[in-house]
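One protein chain omitted, others in place.
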Amino acid sequence: MNHILLFPIVFPILAGIMLLTVMKYQNRKPLLAYVGTVLGVNALWGLFAMFRVSEGVTVFYLTKSLPIYLKVDTVGRLFASLMVLVWLLGGLFSFEYMKHEKNEQRFYGFYLILCGVLFGLDFSGNLITLYLFYEFMTLTALPLVLHTQTKEAVMAGLKYLFYSFAGAYMALFGVFFIGRYAKTLEFTPGGVIDPSVFRENETLFFVVAMLMILGFSVKAGMFPMHAWLTAAHPAAPGPASAVLSGIIVKGGILALIRVVYEIIGVDFLRGSWVQQWWMILSLLTVFLGSLLAFREPVLKKRLAYSTVSQLSYILFGLSLFEVQAMTGSLLHIIAHVFIKVALFFTAAAIIYMTGCKRVEELRGVAKGMPVTMWCYTIVSLGLIGIPPTSGFISKWYLAEGALHTGIPVFSWLGPVILLLSALLTAGYLLPLSMRGFFPGEGYDAGRFAGKEPPLSMRVPLLIFAGLTLGIGLFPNVFTNILSAAADFLM
Amino acid sequence: MSRLWLCFVVVFPMLAGLFAPLVYRKKQEFFRAYLGISVLLNSVLVWLLLFHRPEAGITLFYFTGNLTIAFELDGLGCVFAGLVSFLWPLATLYSFEYMAKEEHEDIFFLFYTMTYGVTLGIALADNFLTMYCFYELLTLVTVPLVMHTLTREAILASRKYLCYSIGGAAFAFIGMIFIILYGSTTDFVLGGVLEPGKIGGKENILLLVYIFTFLGFGVKAAICPFNSWLPQAGVAPTPVTALLHAVAVVKSGAFAAMRVTYYSFGTEFLRGSFAQHFLMVIVMFTILYGCSMALKETHLKRRLAYSTISNLSYILFGVVIMTPLGLGAALTHMVCHAFMKICSFFCAGAIMHQTGRHYIHELDGFARRMPRVFAIFTVSAVALMGAPGLCGFISKWNLAAAAIDSGNVLAWFGIGCLLASALLTAMYMLTIVVRGYFPGEGFDYDSIADVKDPNFRMLLPLLIFAAAMFLLGIHSQPFVDLFMRVAQGSF
Partner (left out) sequence: MEMILNFPCLCILLTMFSAIISSALNRRWARYLNTFVVTLVGILSAAVLMFTLTSGKSYVYQMGHFPAPFGNEIRFGSLEAGMALFFSVIMLLSLNGGREKIRMEIDPGKEKLYYIMINLLLSSLLALVYTNDIFTAYVFVEINTISACGMIVITEHGRTIEAATRYMIMSLLGSGLFLIGICILYDMTGHLLMEYLYTSISNIMAAGTYRIPMMVAIALIVVGLAIKSALFPFHAWLPDAYGYSTVSSAAMLSSLVSKGYIFLLIKLIYRVIGFEVFFGSRIINVLFVFGLAGMIMGSVSAIRENDIRRMISYSSVAQIGYIYMGFGLGTGAGMVASAFHILSHGATKSLLFVAAVGLTDASGGHKEFDELTGAAYRNRLAGAAFLVGALSMVGIPLFSGFISKLLFAQAAVQSQGKALAALVVLAMSTVLNAIYFMKTVIRIYTPTDKKYEVTAFGYKVSYAITLGCFILLNLLLGLFSQPITNWITQGLTILQ
């Protein structure tokens, strides 16, 4: 019975491989029907399985000490649910968008495989399983990045790959040591290392923890290993950049939560240089990401820099080792997924309909695509953190958590930087809305006339915008669950 | 089984090889059947021997003094013999297809089949002298294979290979002399044979000699700075590069290093000495050097050869950890790497065979025309990088576990090297894969319309190797257990 957890992992992978190797679709319709069916069935089954099964399942052993072990907990459910939602809506969006790209079958093949791999990542119950799916996430996301096959895309794809692997191997270094010293590799809140063992090898463990944090945060685009993100995300086709920026990067965050909270244990790290460096780096990234986004003229790149910055909000929240900040982080994960996916969908819709990529080309765009731009504006406000949107709630929690910790300097510096960054966020997101709605003198009104994207693109946008507002309006539903989860992790 | 079979499996392929030119006729089928049956028969015999091991060894004859030529099948020998005899029939099948285009098929198979026997001789050798003899013999029977194409390049390469190998053996020879004089016996005994009573104050000289010996055998395992023969020897036909320069020959070097370290000098004596540290540094350097050079290389087979250099030093890294876990890890990587590298070489060979292209930049878009070969190549690339779920990860995990467990801080840096090398591996392997699958916008697929997948004789070995990589990756426990038992001497 518990093995039904395997289904949402294996089924889309097999379906994807079939699509890549055996099936040959001449027309789009059956292809889309196939993809849609698989995604739908898998989503239902996945949701069913993860809320039904709470015991762990050992699938098999890689080698004696390395079981592949699946277990679903609150964090896993959170990530998996987000993923399912984004995957479905992203699929819907891409049905339209991918019309103007070639090699659709390959795209959908990997899209499905990635879905399975992400289920695996979210369901993984120990470090090795996590690492396994983490690596395969990197690999299977690669074809999405370099889908367009332009020189730029290929270079970006390779950059993505090498940065990711550099990070993964830094983390693997830690995994090796953890594997040696830990009692078990299964995720256990509070860590799996014996305190006495930890004290004996303190320096070693600090180095290991730092390496693992640095390694996994490569995926989350933390400075100084963020450069791949701003190259890879814009290069991918629209829906792909949305899922990359929305979901894949969260893989890094998930891994960090698992490692720091459930493998090493926050009690060991609290107050150490590891925590300090983590905080410094994440705050630096928050600020730098915003600053660079502010200076970036190309819309998708600007959004990618924004991702860099926003992810470090989450990282900063995680690095505080405090319940409220943690809740804020988890909430920001949700908020950021919805917002960033919506933003990228907007960018994709604009590119799809008009072909414009740079912000200054888009004067008056809202005249032609009002629904799209309204959604854009709402989610932008969410990212800036203006009530009543989700971003406000999460930032509130983050700032409050930071002040709570009482860590010298950082307890006040953190909120200040978050605030500064919010200002910058407003600075880089809102001009598009303003220019879009209020183009000023002398613009070509006919340029964007009737460019509103088709329904299958608008619906996902509307849903995400709605969710952004919804969380902001009814935060308690989420905060209760999330703070319970955060409490559990501490 | 009777001990005589030990001799038989060594001698039989050598004789079968010697008779190959006599059997060679216009009719290819007969020739191939002869070779195929000989090789297969021998492999079956070896596997029978593995499962019904003879109680004792067999001494062929007395050389001089107490030196003998003797065979025995111990745990370590089992692993190597099993590996070699598993791969050889598949490689032979592959080379039937590959060599159909080349000249002098008879001469090629003469030496190719002889090498089988010689390699088994190394695996089954019971004492240092026997191993040394077969080690030298291995050099000699493989030189004609490197030379096969008889181009100027090939001749230079074989010359270099020969000089390096014989030179290496000359230094390993010194170690043999010391073992003869300072050991209680020249037989291989787990834990070493040095007699403390005889050493008396000569520890440092012995350690120096150990370094000589290790590096001497390391020449075949392409340890830096004695590695330059290996990429050059890539001019040989691909079955040779794949089987010999990725498995049989180079692994013989690594195998000999294991024998020397664990079975002759003994880890008790070596652990913690300057020799261990020195060799570890060299091995770590080689790991990184091989990868970096591979990244720089644009010739497909040479890139894989450099990758071999780096991966062989993984094995040697396991060896110089000098704990049973280290030996077990080294064995794991020896087996895993054999599958990964022979597979990637065979893919490269299939590409060369089908299209005659050698350089990586010529492979744009091939994945669409050779989907099967490229899919398998991708699997081997991912395995080489050490992604979990494939066999490369298992060996890396074991190596790292052994390094950590040894408590040697230098070995911890070694883990760093392994991981840096894994990253570089990802770079040099995946750029090929990406090129194949994503040739760039507007690539003209008609320009490679003539490219297509090879027939089943080439694909079958590839599929089997890919399956083996998966199997070792997700169900490695029985194998790893076996290797660990070998390393602890309980097998």
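Order of writing sets the chain letters: A and B. Residues in each chain are counted from 1.
We take it that contacts are C-beta pairs under 8 Å (C-beta built on N, C-alpha and C of every residue); 3 or more make two chains touch, one makes a residue touch a chain.
All figures in this text were calculated on a predicted structure; none of them were measured in a lab.
Chemist: Which of the displayed chains are touched by the chain that has been omitted?
Modeler: Per the touch rule above, the missing chain touches B.
Chemist: Among B:I174, B:M352 or B:L410, which residue is in touch with the absent chain?
Modeler: Per the contact definition at the top, the residue touching the missing chain is B:I174.
Chemist: Which of these touches the unseen chain: B:M1, B:L41, B:L162 or B:M352?
Modeler: B:L162
Chemist: Given that one chain is not shown, which residue among B:L4, B:L22 or B:I205 touches it?
Modeler: B:I205
Chemist: If the missing chain were put back, which residues of subunit B would it touch?
Modeler: 61-65, 67, 129, 132-133, 136-137, 140, 143-144, 147, 150, 155, 158-159, 162-163, 166-167, 169-171, 173-174, 177-178, 180-181, 205, 208-209, 212, 216
One rule holds for everything that comes next: only the chains that are shown with their structure count from here on.
Chemist: Return the distance between the CA-based centres of subunit A and subunit B, expressed in whole Å.
Modeler: 43
Chemist: So in the complex, the part of subunit B that touches subunit A is made up of which residues?
Modeler: Residues 371, 375, 382, 385-389, 393-394, 396-398, 400-401, 403-405, 415-416, 419-420, 422-423, 426-427, 430-431, 434, 437-441, 443, 473-477, 480-481.
Chemist: Quick check: in the complex, which residue numbers of subunit A touch subunit B?
Modeler: Those residues of subunit A that touch subunit B are 21, 60-66, 68, 128, 131-132, 135-136, 139, 142-143, 146, 148-151, 154, 157-158, 161-162, 165-166, 169-170, 172-173, 176-177, 179-180.
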